[in-house]
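What you see is the complex with one protein chain gone and the rest in place.
Here the chain labels run A, B and C in written order, and each chain numbers its own residues starting at 1.
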Amino acid sequence: MKTGEQYLESLDDGRKVWFEGELVERIADHPILGQSARLIAEGYDKVYDPTGDHSPFSDVPTDAAGLREHGEFMRDMGVLAHFTYTSIMTLLTVADRIMDSCPEEVERINAFVERARAEDLRIAQCITDAKGHRRVRPGLQEDPDSYLHVVERRDDGVVVRGAKLHITAASLGHELMVIPTKGMKPGEEDYAIACVIPVNAPGVKFVDISYAPRNAELGDFPVSGPESYPESFVILDDVFVPTERIFLDGEVRLASVFAHSLGLWERLGGLSEMADGADLLVGLAQLIAQANGTEGVAHVRDKIDDMIIHATLVRASLEAAITNCHVGDNGAAFPDELYINAGKYHAASNYNMLVQHLHDIAGGSIVTAPSLADLRNPEIGLAVRKYMQANPEFDGEVRLRLFHLIRDLTAHAYGGWRLVSNIQGGGGLYAQKIVTRKWYPIDAAVAKAKELVGVPF
Amino acid sequence: MKTGEQYLESLDDGRKVWFEGELVERIADHPILGQSARLIAEGYDKVYDPTGDHSPFSDVPTDAAGLREHGEFMRDMGVLAHFTYTSIMTLLTVADRIMDSCPEEVERINAFVERARAEDLRIAQCITDAKGHRRVRPGLQEDPDSYLHVVERRDDGVVVRGAKLHITAASLGHELMVIPTKGMKPGEEDYAIACVIPVNAPGVKFVDISYAPRNAELGDFPVSGPESYPESFVILDDVFVPTERIFLDGEVRLASVFAHSLGLWERLGGLSEMADGADLLVGLAQLIAQANGTEGVAHVRDKIDDMIIHATLVRASLEAAITNCHVGDNGAAFPDELYINAGKYHAASNYNMLVQHLHDIAGGSIVTAPSLADLRNPEIGLAVRKYMQANPEFDGEVRLRLFHLIRDLTAHAYGGWRLVSNIQGGGGLYAQKIVTRKWYPIDAAVAKAKELVGVPF
Amino acid sequence: MKTGEQYLESLDDGRKVWFEGELVERIADHPILGQSARLIAEGYDKVYDPTGDHSPFSDVPTDAAGLREHGEFMRDMGVLAHFTYTSIMTLLTVADRIMDSCPEEVERINAFVERARAEDLRIAQCITDAKGHRRVRPGLQEDPDSYLHVVERRDDGVVVRGAKLHITAASLGHELMVIPTKGMKPGEEDYAIACVIPVNAPGVKFVDISYAPRNAELGDFPVSGPESYPESFVILDDVFVPTERIFLDGEVRLASVFAHSLGLWERLGGLSEMADGADLLVGLAQLIAQANGTEGVAHVRDKIDDMIIHATLVRASLEAAITNCHVGDNGAAFPDELYINAGKYHAASNYNMLVQHLHDIAGGSIVTAPSLADLRNPEIGLAVRKYMQANPEFDGEVRLRLFHLIRDLTAHAYGGWRLVSNIQGGGGLYAQKIVTRKWYPIDAAVAKAKELVGVPF
Partner (left out) sequence: MKTGEQYLESLDDGRKVWFEGELVERIADHPILGQSARLIAEGYDKVYDPTGDHSPFSDVPTDAAGLREHGEFMRDMGVLAHFTYTSIMTLLTVADRIMDSCPEEVERINAFVERARAEDLRIAQCITDAKGHRRVRPGLQEDPDSYLHVVERRDDGVVVRGAKLHITAASLGHELMVIPTKGMKPGEEDYAIACVIPVNAPGVKFVDISYAPRNAELGDFPVSGPESYPESFVILDDVFVPTERIFLDGEVRLASVFAHSLGLWERLGGLSEMADGADLLVGLAQLIAQANGTEGVAHVRDKIDDMIIHATLVRASLEAAITNCHVGDNGAAFPDELYINAGKYHAASNYNMLVQHLHDIAGGSIVTAPSLADLRNPEIGLAVRKYMQANPEFDGEVRLRLFHLIRDLTAHAYGGWRLVSNIQGGGGLYAQKIVTRKWYPIDAAVAKAKELVGVPF
């Protein structure tokens, strides 16, 4: 297992990272990426156990209770817990599903997982390609690199070219788990490639951006000020991948197994976060209503009730998914697809109701409240505090900070990132509908309807 | 245990039932109530076991598995299963909750439950009062009978007056479980009355109505044609209740315990039915889309997906409620209030989406398709069959019957009854919001928000 | 102009009408169709003017003020006003649009319209075909009669075969305006047929159904009891149509002109009705809330507000459509397509919110209130009246009747008919989306967005 210090040192491995047009000299020294790296380092330190053989980040639950417990652990570890766990669980789920057809690849997967656990690596899941024209197959794009593909085959491996988009914190990990973004068809063998690539492999380039606030007063951003992670646009510019790091090469009919396996774990993580996130917004709505003195007003009460019911439904679908989990042949438990996907869709497509209700309950000060810097100014600070107070039981500063907190979560750069990520995480609302449909027992529902028709058919 | 025959005989006990302005001579001979009675008789026969000591209708689950299993049984038994089960479970839940303060009443409850199980009685839960002006307390109404109350006290019991509304099939049972419709306050002691009353007690009058179709061709109503139950408007006109049948008398602070206990079981039943009902509507949407030849059309597919997601969320909340059930001191398991109520609210308030989508997918023939009688007519029958056919894989008659089935379930008298009952069952949407709010762990949500504010308060 | 008496006599013309499997001997004597016929007769009498040369039903507005005024007139005349007006306006709109390409047909149209106005005829618009498999073109259906088509050509006319569905009151009019249900393609010339056919032409058969209540106590159905109209399933079994009655024959590229023209007027009528209907439901919600004593309760107030806002938006789209009307070359004004269609979509897709709110506000008595027959019964009538009273300012009978009114409008056969018709009238929700899209100035919207991109493209 690694310490935080060891992790920070491991970043100086020659990786190439750009941030807003500039090549980053040393990640730990970068004003924005450095902060993200230190947060990850803290995660290492929190669970460091000199006698342990692997990090709890890569524990593998084997039943409903284990899934529940590991969920709790990940919640305490924060957003980035999913970073590595999801990659490892995805690989184990894949291994379970392709065991019969690709025994050799399964061995390579297992070897990699073992090493990753032993060396306590952070692994980014790289799935989404640039994709080119959305209605054109990967193999027929005007630019053949729109989907990552093999451009050269050598005795000891392959050379790949393409880009992977929306990869949270990829530039801060050690390995890239690169998998096809969807199923491939005969003729698209070069696109049916899955492998792991070290972040410092020649040809790998990261273009990072971040929702981290740039305002002078970081205190006005209580969540994203101290904690933010970059999104990487990963360019794979003729990168060589040795054979032992290849998990799929040319087997088009298996390409979608990787995406489906990742989807399952991403959506579990996503659903957990959305359940917790919904509770948080309920709590904020209740707090700001109290601070305003409106928590007893009927329409405010009614809106909080709507939020509560939403939060409970999201939680119920998570509960149902875990309770009805399935165990693969390799012993790893995975949540029920139907409940996970229906819950994720519901949570994502109603998230904006939570935000709207919170904005309606809180009031315009979300976007007009003075800065904490104004509060500290001797000439106006007292007046700001005085006039920001509403319900006298809540100090003006507390209410001011509540507004900044709400803005940060829902109405500024980080809030916008959440708004978009909730919808797009795991593949967009439509993708979630399709997966839900796939798992719903429609035949049973149809049979039930048929019974009532009155004549056999 | 009773046979169906014994049940039908037990109805000739002098009870007074009116139907659309006429006193009913003999229930079994009444064209509409007689049919309902025979359906209940069939329920008796289905589970009759000459060696059994009680009906499975009055089994008491003691854990999550038991709740699940009993739910399955009730689903097979149909709507009226809840009739007796809910009353008994309500009384047991009440007994568990008032054990300390009212040991004598608990004994009476237990004695009644024992007798009811031994004699295999059907018991209607009578809760909703006439209620008078909704913003006026029971004790302050212009008409003091707006809420059922004690009008006379005797040594051996009390005399009550009032009415109970919306009591499904009350006129077809043996006993009325009469409980306060809500909490009472000091000064309203006469309104804090709960008891059981035989249906043929002097002063009890039933005014029944029914959604049963009156059309000549009952085949056009495949669900409500063969199966319907009346709603009773129960008038209690100075009815004497002996002491041993009284479970609450004057203890105002306990009045709401009865309503809450009933609410829990009513909502469990309601949620189960809505989960099954949602699946049925999904099945119908899929079938009629196939029969129309539109099951592959994008917007139809999308609407069915919406229905699937709704059905799955409702099912998830039922799953979560059962998985997180609680067991009372008397050993009876009861589902989690939070999930039950949030699920019920969601199911009821989105039921109209299911209906709208189904109507949109099916088409106008829901309300314009010819009768089955037309199909049998030699001059026009062939043309009706011919022009009712759409997708050639579905016979015109099957499609015609599908439209009638959809109309019966969603766009005729029974459909209207469902539309209203889904919302009002267990007390209206607002009541469900209040109960959900009551059980949601808002303090934990607030604590979570507080942590992020940045200063203690 | 005709009197009501003359109209009733005109029905005895040998037309063939079946109702629930039976051939109707004489319409005026039929228990259900006879009532509908008498209602139409009353409409004749209301506007009868012995000196007039045509009925106001067939007036042709020429500007926004005229459209508004004629809308008022039609509202007073009730549902069936649209019966004839829509057909005539459709034909005039068509005439305006095909004037250049089909001068001869335009002459025939004008001649027919003139005669229809002179003889004060009622004309049913027959558009929807049986349609067969929805994903198969008219000309490729397994059953070639799935869409009405020409099966024989003679010197003096054509013979047509097929069926027209969902034709309100077709069996009670004088003429059928038969038009293609959608655009046709080369090769489908036989399907590009529009004409007028007398209801008693040999081969025309009507199969009628009706939402009219069959319950003994018609007073329980205050709207549909006294007023109902049948829906005809019109079979055209090798019907001969003489040349002068043919308005389109084989010009496939003009087939859709008829449907679009009808759609415009149907949607205007539909939108007007929905605007009035929304106001009515608001009024009912307010009244029943008052009768319950809940009109001041916050969540009730809030729901009525939602209904008010909906009703106002629907009215606003009607206002915008009329204000922005267009005038054709023949002088007839027609409303703006964009606003009509967007308004119609919005009204139809949110109608179920109105119903749900009304059900939630009113309470379960919508489907459980005793019959008016019970109210008249001397033994129980007083108790029914007493316990149906809530707010003492509203007599129990009034409240009882309010519940029946709400049930009739929203939760019984007629309510179901409305629920479906609102969605399907003018072609289903999806069709309204497509038409709205067609008329929305998307290029202007795109241009606006382009301006902000920062680089030209």
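In this section, a contact is a pair of C-beta atoms (placed from the backbone, for glycine too) under 8 Å apart; a residue touches a chain by one contact, two chains touch by 3 or more.
Remember, predicted model here, so these are calculated numbers, not experimental data.
When the full complex is taken into account, the listed residue touching the unshown chain is C:345, out of C:18, C:147, C:191 or C:345. Residue-wise, the contact with the chain that is not shown comes from A:235, picked out of A:67, A:235 or A:285. Of the candidate positions A:125, A:171, A:228 or A:292, contact with the hidden chain is made by A:292. The omitted chain makes contact with chain A at the following residues, 18, 20-23, 128, 130-136, 142-143, 145-146, 162-163, 165-166, 205, 207, 209, 211, 213-217, 231, 233, 235, 237, 292-294, 296-297, 299, 349, 352-353, 355-356, 359-360, 363-371, 373-374, 376-377, 379-380, 383-384, 386-392, 407, 410-413, 415-417, 419-421, 423-424, 428-430. Contact between chain B and the unshown chain involves residues 298-299, 302.
For chain C, the residues touching the absent chain in the complete assembly are 219, 222-223, 276, 279-280, 282-284, 286-287, 301-302, 304-305, 308-309, 311-313, 315-317, 319-321, 323-324, 338-339, 342-343, 345-346, 394-395, 397-398, 401-402, 405, 433-434, 436-437, 440, 442, 444-450, 452-455, 457.
Rule of thumb we're sticking to: only the chains that are shown with their structure count from here on.
Taking the mean of each chain's C-alpha atoms as its centre, the chain lying closest to the overall protein C-alpha centroid is B. Of all chain pairs, the one linked by the most C-beta contacts is B-C. If each chain is reduced to the centroid of its CA atoms, chain B and chain C end up 37 Å from each other. Rounded to whole angstrom, the centroid-to-centroid distance between chain A and chain B, based on C-alpha atoms, equals 43 Å.
Separating the centre of chain A from that of chain C, both taken as means of CA atoms, is a distance of 51 Å.
For chain C, residues touching at least two other chains, in rising order: 299.
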